[in-house]
Structure formats: structure tokens, C-alpha cells
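Just one protein chain is left out here, and the rest sit where they should.
We just call them A, B and C in the order they show up, numbering each chain from 1.
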Amino acid sequence: MQAVVYNGPRDVVVKDVPDPKIERPNDVLVRITSTNICGSDLHMYEGRTDFERGRVFGHENLGEVIEVGGAVDRIKVGDMVCVPFNVACGFCRNCERGLTAFCLTTNPDPNVAGAAYGFADMGPYNGGQANYLRVPYADFNCLRLPDDAREKEHDYVMVADIFPTGWHATELAGVEAGDSVVIYGSGPVGLMAAYSAILKDARTVMVVDRHPDRLRLAESIGAIPIDDSKGSPIDQVLALTNGKGADKGCECVGYQAHDPQGHEHPNMTLNNLVRSVKFAGGIGVVGVFVANDPGAPDTLGKQGEIVFDWGLLWFKGQHFGTGQCNVKAYNRHLRDLIHVGKARPSFIVSHKLPLNEAPEAYKHFDARDFGWTKVILKPNQS
Amino acid sequence: MQAVVYNGPRDVVVKDVPDPKIERPNDVLVRITSTNICGSDLHMYEGRTDFERGRVFGHENLGEVIEVGGAVDRIKVGDMVCVPFNVACGFCRNCERGLTAFCLTTNPDPNVAGAAYGFADMGPYNGGQANYLRVPYADFNCLRLPDDAREKEHDYVMVADIFPTGWHATELAGVEAGDSVVIYGSGPVGLMAAYSAILKDARTVMVVDRHPDRLRLAESIGAIPIDDSKGSPIDQVLALTNGKGADKGCECVGYQAHDPQGHEHPNMTLNNLVRSVKFAGGIGVVGVFVANDPGAPDTLGKQGEIVFDWGLLWFKGQHFGTGQCNVKAYNRHLRDLIHVGKARPSFIVSHKLPLNEAPEAYKHFDARDFGWTKVILKPNQS
Amino acid sequence: MQAVVYNGPRDVVVKDVPDPKIERPNDVLVRITSTNICGSDLHMYEGRTDFERGRVFGHENLGEVIEVGGAVDRIKVGDMVCVPFNVACGFCRNCERGLTAFCLTTNPDPNVAGAAYGFADMGPYNGGQANYLRVPYADFNCLRLPDDAREKEHDYVMVADIFPTGWHATELAGVEAGDSVVIYGSGPVGLMAAYSAILKDARTVMVVDRHPDRLRLAESIGAIPIDDSKGSPIDQVLALTNGKGADKGCECVGYQAHDPQGHEHPNMTLNNLVRSVKFAGGIGVVGVFVANDPGAPDTLGKQGEIVFDWGLLWFKGQHFGTGQCNVKAYNRHLRDLIHVGKARPSFIVSHKLPLNEAPEAYKHFDARDFGWTKVILKPNQS
Partner (left out) sequence: MQAVVYNGPRDVVVKDVPDPKIERPNDVLVRITSTNICGSDLHMYEGRTDFERGRVFGHENLGEVIEVGGAVDRIKVGDMVCVPFNVACGFCRNCERGLTAFCLTTNPDPNVAGAAYGFADMGPYNGGQANYLRVPYADFNCLRLPDDAREKEHDYVMVADIFPTGWHATELAGVEAGDSVVIYGSGPVGLMAAYSAILKDARTVMVVDRHPDRLRLAESIGAIPIDDSKGSPIDQVLALTNGKGADKGCECVGYQAHDPQGHEHPNMTLNNLVRSVKFAGGIGVVGVFVANDPGAPDTLGKQGEIVFDWGLLWFKGQHFGTGQCNVKAYNRHLRDLIHVGKARPSFIVSHKLPLNEAPEAYKHFDARDFGWTKVILKPNQS
């Protein structure tokens, strides 16, 4: 089959790789019809992780089941399914608590909890930017889609990762109806976090970034765009919240945060959040941070350490939640909101491209080129 | 009256100050019979905060009500009361949610939420290491004690701060029955956190420190003492938890953390916790950290910044809660446990001294001299 | 002043009563500008409670503060305030946990927790269907309104009771985004429960009743109206939920529930809910039930007992929460949603009348006359 393969920093190629097959009785095979490029793919694309050359990208996958293993009870050939980016077993101590992002079974590295498709440090699983994908523990991992699966496919594919991840940011922060919320980052995840806060009936949702196309999308769903190239985002947030700061905050950028001049500061959004959120407020961090960043510009960065305003954080009594999203905690509900027409996350999609245009798409998305907000690849489209 | 007054770094004096009086109709006056020296007093004592000379220390107070203002309904003259260290109004947005440590009314600084008696940056309220104390919003702030108030006074006085603060550490971390828990620090708060985890039926409670008297106290309540002068505390915790790390962790040391050789590292316990706690685990931080530390040895420290292993924390998906304890969230229940004999927090008390011995007591407690684990001052004892 | 006074079953009069005055230093006086007739007033109006003749009705009150007691710190003369129907102290064991509907201070009956204005069994407090109202513990009980208080007065007055009460129904039931929810009752509280579920982004909200004007209001906010005079409401709910039942249910009718033929069955909506809600689902009950109903048609009813499908409830593993709403748990957030334009609860208002038209209004509202969905009285309007 054809697949998007990592070939080194800023270099992906579409080439032939062996077809996946049923390896264990709980597996199914999915023929991929939509698979997104994710902002976290870009960390790997830029060579800022230890993702191995030759591996297939793609952890936001949707498609049709074409084969099922002998122990699969619930999922049937022909089902349209959205596949959470986490590979989880369903029966370990963490999975049974709903912590599927920290599965203790599926990552062969005994020092790591959690696995994902086509992801650095997250196990040997190939990604779905390809014609086919093998899904382990399929009864547990596959989300079946209703009869409008094809019609709303570009909404449903967002349920594999970024819609639940944006929702997770608001859950980690503790967003509830009536809150004021500040989101750092208006990439796809930041927009989904803003959209989630709005669905949860937050009073005020502020989105900090500087790309006009993305800020305009934030504004289009009812958020207040804050351009940090026009002045301190902290000051702008304080001005909108009676000088007190937002009730809750979300970090949707990660360790490659840049200032408006283009310089990287891995601590920038975190320290801004401490100052932008009120005393006793909550902060959810879903932007990716890594423990090893060989490509970092300095020694601290290489070890994943940051200079952090801990004193102020503690004095303000804030709490932080972090980490990858447990997609299964939210994906049924978000699917249902799409089904009944109460959510339409595809508003962020800018491009739907055949698989062989992936190299160009990666280049433009990585450059944050104007208008490239979210790309869906269509591997099996004629 | 006599009071313990701050006179500059490592210098307290007992001297005459004006008696407090009813200033507002919701005030009461309390004749103090027990008032503790707290570990957080030591940060001020050492001159590592901006606590003003001339102010009275003391935020762990218990005594008898001797006068009540005209709007006080519940509290009566003669009541024995334990006074939470937080000064809270009971009607602001935060108090009505139970966040009494972040009261929006009682601190005149509009940029700070929360107030306390005799505490740097926490409002103008004098402390209770004195004959008398004025308590504002007394119906809200005073915890009435039952008829064994005198008999169990040295247990009940712990409910003003360190017993609830230790309990708070376990709440912020999310400790539940069956958990393994690691506590950094075996000072009074660390011991109270360990005691709280044990009361909550944690499976295993580990306490990291190096003072043999304090580790022995930890052991006496059923915790596992871990001596960090004998080897890496992280390795010792991992060895006790199948290499996975503890389910939950508590920080009970604060920004003046020292290594066994006596060198200060404000990030030491926090980074150790990230490595000692498992993936998706929770961490509660009640050790004091400050946003301004003029006495810090370096520039980062002066601004309350630390070098923090954020990358690893995020990769592990940990969450942490911080800040001062909302004493009223727990003090009724802890009082009741003492009353029925299920808790006896006075096991940490090493000294009960008249007020005029406060200067000596501060000196020994600050030096962590052997056997000086917790001092109760007795201001009105003949 | 003029006030709406209870004069016996189905008989209210507007007459002169003494002006309230500051009785204690924590009191304020409010000049009432809007005060609603509530569905729970009708139980008293019909003589189906032990509400005493001569007392003043009215527990949904909004107005301007005209005098403050000597111990009041936060509330000022001139403030526009919305007054929760609960009279609460702010410092008892229940209030400090947020259970202001069960205040242990304000009801002089030691066997009852909780107090309210103008309400049977809820203490001696007069109601606000009058020119003026005395509000005890005013710093705790008054919700200050922003500068659009006059403009949005008919939205804000809903925050005194029925908007939070409807919200409370969904909280007791555990409604979350994506849920299907069935509401029994499309009176003002039922409509507010439906509105709350919709604000919380429920997937499907069904409202069961038979009054076409009220069902039409339900439909106007996006709920699915279910007419129980056209067929079994249980069957209709099951048909809309794949035969499984709704995820969550709300009871917003109370003990005077009638079948479509007009016969009273106090257990009707409760038993319907057990059958309309799925296994392990949650049910919130805010419709009023009473322990003593002298006017009930049978012996069970007189004692507040019902024949209840407990066996089925237990087999289905459902949970339910009951009781009056703790208004302060929600009123700030709901006020803020109104202020920023995200909620407009006044959509239920059908009539705004001067105080002297109260007797007619009670008559029509009690008869569920077509178009009388919610009445606001305007006591001080020229």
C-alpha cells in the first residue's frame, strides 16, 4: 500500500510499504478514508523528537472495517469507525479507570505508559496516513459511526484526536458554564479547546495567537481573538477580566512556542498562563512537551526543562493538569453532538488532499502558511 | 499585652504591644491559650520574605472568646475556639465556593487573594503569639470546640493549620484508599500529610527526609521512612513501587529545600516528585513557594522561578494542585475525629513553652535541632 | 406598604401591611421592582400546605437596596440586587459546604433545615410581593447586578429561583454534554430545566406535558415536546432513545401531578421517570413534595407517602437527588451568562402586572389558563 513515511527532518515521502494484516485475534483492519495531519506530527516532522526514519505517520484516522480477528465481537466488517489516537488494551489498571492515554499494556517500553499510532516514543504502531491501518483491541478502540458517517466524515474524523484533545484541555482546566477562559494557541487544538469552552457555555473565551487566519476562525465561533504581536497578551487578558485574570486557562501550543518575532521559548505560554489566570484558577496543558529534545537550542531545552514561575503559581494557588487526551473519555458524546447537529468541528478544515500531496501539505502546514489551518488526507479516494 | 514581634532576620522579641480591640461588629476577641510556631514562620524569621519588622507572629491559634461584636450571632463569650489561619469573609465569590484561602475581601491589596494572621503579604492582621487576638467575621472564622477542649487542646490547636494543611496536600494529590503515597518532608506538615494519608487508608505511605527524629515519628504512625542522605530518594521510592512510582505525591518542604549537604535547591523536591510519582499520578504542593525572595542566592530564586522538569511531567501526564489550605474545608471533620478519639495529631509536639521562651524556641526550631519537631507557646499560662 | 397576603385557599388580597425595617446589623432593606409568582406559590395558594393566613407571598425578588445595617460591608445603598429565595446564614455547617437551602441557622424550627421568604414551613420571613423586603445576612444573600440591571431586569429576576432551580434539576440528575434528557413538566421550572440542559449541550432534550402553549415554548428553545395526552410518555421517550431510555431525567411537577384527564397522582411523574430513564441513569427532582398534605385526597397522600416502583428503580441502578435548590451554588454564573447575552430566561414571561392585579394573576396562573406561563409583579411601578 501507499503511506506517508518519515525520511528525516522536514522530509516525508509517499511510498509503498507492506500492507498491515491481522496479527492477533482482537485486531481489525481499517481501510482509511480520512486521516488528518496533526500539529503534533510537526514536532516529529521537524526532527525535534526521536521518531524513527521509515515509520508511517498518522494518528487521526477514520475508515471502513475490512477484516476482523477471531475474537472481535462488536465490530463488524463494513462498520465505519473513528479510531482514537491512543492504542489501549481496555483491561489494565489505567484503562479501567478511563486513562486510556496511559495504557500499561500496549507500549512495550516498561518505563512508558501509553501508546499511539505513528508517534514518537509511543510504541511500534504504524500510522494511518496510508491505505490501511491495523487496530489492536478493536472492540475497545473503535468508535462506530452512525449512518451519516460519509456525509459528516470530516466532522467525525476530528473525534480521533483534536476535538477530544481540545475538550480535554477544558476538562483539565475545570471549565464550567459561566467561566471566563483563556486559550493560548489558535492552531487546530486551540480552536477545538475554544470551541469546547463555548459548547460548555463559558461566559468569555479568549484565544491568544498572532496568525490572522486562525484568529479569524476563533472569532467566527464566538471567541475573542487576542493578537500577541500587538501587545502583551497578559495585559489584554487582564483588561478583559477586571484585572483579575481568567477563571481557567488552556495551553495548546507546546514546547516549540515562539514569540511574535519567531524566537522559541518553551516556557512562554506556561508562564503567560500563570499570569493570565486568576488566584485558585485551573490550567489544562495539552500542547506537547517532551522530556528529550535533542534539537533544542540550549541545554535546558534538550532535557525538557524550563524556567518556570513556580513561586507565583504557588502563591496564586493554581492547579495544573497535563498530558495526552484519553480520547475514549469523550468520543462517544462528541460523536453524538455531531450526529444531532450540535457540533461541527470541521469548520477548521482548510484542505482535503489526496495522499500523494502529503509532502506539500506538511511543508505548508509546518510553515503556518496563510490559510493552511487543517489538512485532511484522503488515501483511498479515486 | 505581650507578643512575639519580628525584629529582623533571625531576631524575634517578646514585648509589650497594644491590646487588640473590637473594630467592627463582626469581630470577636480571643484570649490565646495555645499558639504554635509553624514552619512557614521560619521563612519570615529568616528574613526570606517581606514580612515587616514590628509585626506579631502567629497563625495557629486556639483560645477562649472574651468579647464579641454586636453582629456576632453564633459565637459566645466563653466559647473555646480554634481559629483557622486564613482570615476570610464568607461571602465573596471564592469563600462561597469554599476557597477561604483566597478570600477576595480581607486582603486590602487588590492584586492578592487571601489573608492570614501574622503572615507576609497576607494582609495587616496581627498574629496570635500573644495574649489576645482579634478575629474578624467571627461567626464564619471561629471553629467551636466541644467540652474536651481543654483536655485535648494540643490536638485541637493543630486544626488551625497544619493538620488541615497536611490533609489538603493529600486532597490536592487526590489520595484515596489503597494508594501508594510519597511525602517529601517530615517536618510538622509532612508528618500531618503522612498521617492524613494513613487515616485515608493509603496502602503505602513513604516519607522522605534525613532528620532521624522526624523520620522516627513518621515510622511511629506506620509510614516508611526514606533517608535521602543514604541514597537517591527516587530510587528508593521506585524500589518500593515495582519501578512504577507512587500513585500520589505531596510536597511539604517548600522553596528552601536543602540537599543532605545543606545546599539550597528550590526545585529539588518538585523535580524529585515528578520522577517519584507514576504516569497520570497526582501531586499536591503545600510547601511554601514565593514570588519574591530577595534573600535568594541567585537571580532566578529572587523572582521565585525554578528550573523545572516540565517535559517529563507532561509526558507522564501528571496533575498538581498548589497553594495554601482552605482550612474550613476540613476543620470540622478533623475536629470531630479528634473528639471521638480517631485522630491524635499532637504526637508531633516536642515542646510546650511560655511565651517568653519564644526567641529560644525559634532558634532551635529554625536550626532543626534534634528533638525540636513542634513547639506550642502558652501565652496565658501562669 | 402594599403586599400580596394569603387569605385562605385560592384567596389572596393586596393590602396594607407594616413596612419592614432593619432588625439586625446584617440586614438590608430592598425596594422591590420585580417579584415573580412561582409554581410553588400555587401549592400554598390552593391551601395544600400549612402556610398561615395573613402572611406575605413572594420568594423570587429583585430590587434596589435602600438601607443597610451597621455590619453590612459589601452591599451598598443603591445596589440593584437579586435575592435568592433561600434565607441562609453563610456560616453554619451546611452553608459553608454550599448547601444554603439547608441552612441550620435561619429556620427557628430545630427540626427543619432551610428557610425561605414567604414559604410554608420555611421560617417566619415575609415574602417580597410587596413594596419592600428585609434581607437578613445581606452580604451573603444579595447578588449584585451589573449596569444592565434595569435593561435585563426580567431576565435577572429569574435568577432568584427558577433559573437556578431548573439548573439544579440537571445538576442533581448529572446532566453532561452529549446526554439525552427527559424533563417531566413544562411549567416555568421545567422550561428552565430544559433550557439548562440545552445550555449544557445535551444531545436531546425531551419535555413531557400537555399544555400546547408551554410545549410550544419548549420547542422554541430546541427541546422535543412530548404530549402525554396523545399517548404514553414512556413509550414516546423510549421511541426517541432506541428503546433504552434517556440518560438523565428531571422531575419538575411535584406532588400535585395530574394525568391528562385531571386526576391527581402524586407518584405519576416519579414512576414515569424510573421507566423513562436508562439503567444506571440519574434523576433530579425539584418539583415540590411535602411531608404533610392535609388537603390530599387519600391517607397516603396526607402523609406525603407514595406508591413507588422501588424494585424497578433498584434493578436499574438509578440514582436520584432531591430537594430545594441551593441558589447561591449557581446564581453568579447564571447572572454572568445573562450579562454577556448567552442566556435569556425571560422567554417564559407572559405577563408583567402591577401588584394590585396579583389576585387575578394567581387565579389564571393556578388554572394554567392558556398563555399564562409566567407572571412578574411590578410593586413599585407608577
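The working rule: a residue touches a chain if its C-beta (ideal position, glycine included) is under 8 Å from a C-beta of that chain, and two chains touch if they have at least 3 such contacts.
Keep in mind that this is a model prediction, so the values were computed, not measured.
Contacts of the undrawn chain with the visible chains, over the full complex, involve A, B, C.
For the options C:Tyr117, C:Tyr195 or C:Phe289, the residue in contact with the chain missing from this view is C:Phe289.
When the missing chain is restored to the complex, the residue among A:Arg10, A:Arg24 or A:Lys76 that touches it is A:Arg24. In the full complex, chain C contacts the hidden chain through residues 94, 99, 101-102, 110-114, 121, 172, 243, 255, 266-267, 270, 278-280, 285, 288-293, 300, 303-324.
Interface with the hidden chain, as seen from chain A, comprises residues 24-26, 69-71, 73-74, 89-93, 96-98, 105, 139-140, 328, 332. Residues of chain B that touch the chain left out of view are 176-179, 199-201, 203-204, 332-334, 336-337, 339-340, 342.
Here, only the chains that are shown with their structure count from here on.
With centres defined as mean CA coordinates, chain C is found 43 Å away from chain B. If each chain is reduced to the centroid of its CA atoms, chain A and chain B end up 40 Å from each other. Contacts with at least two other chains are made by residues 332 of chain C.
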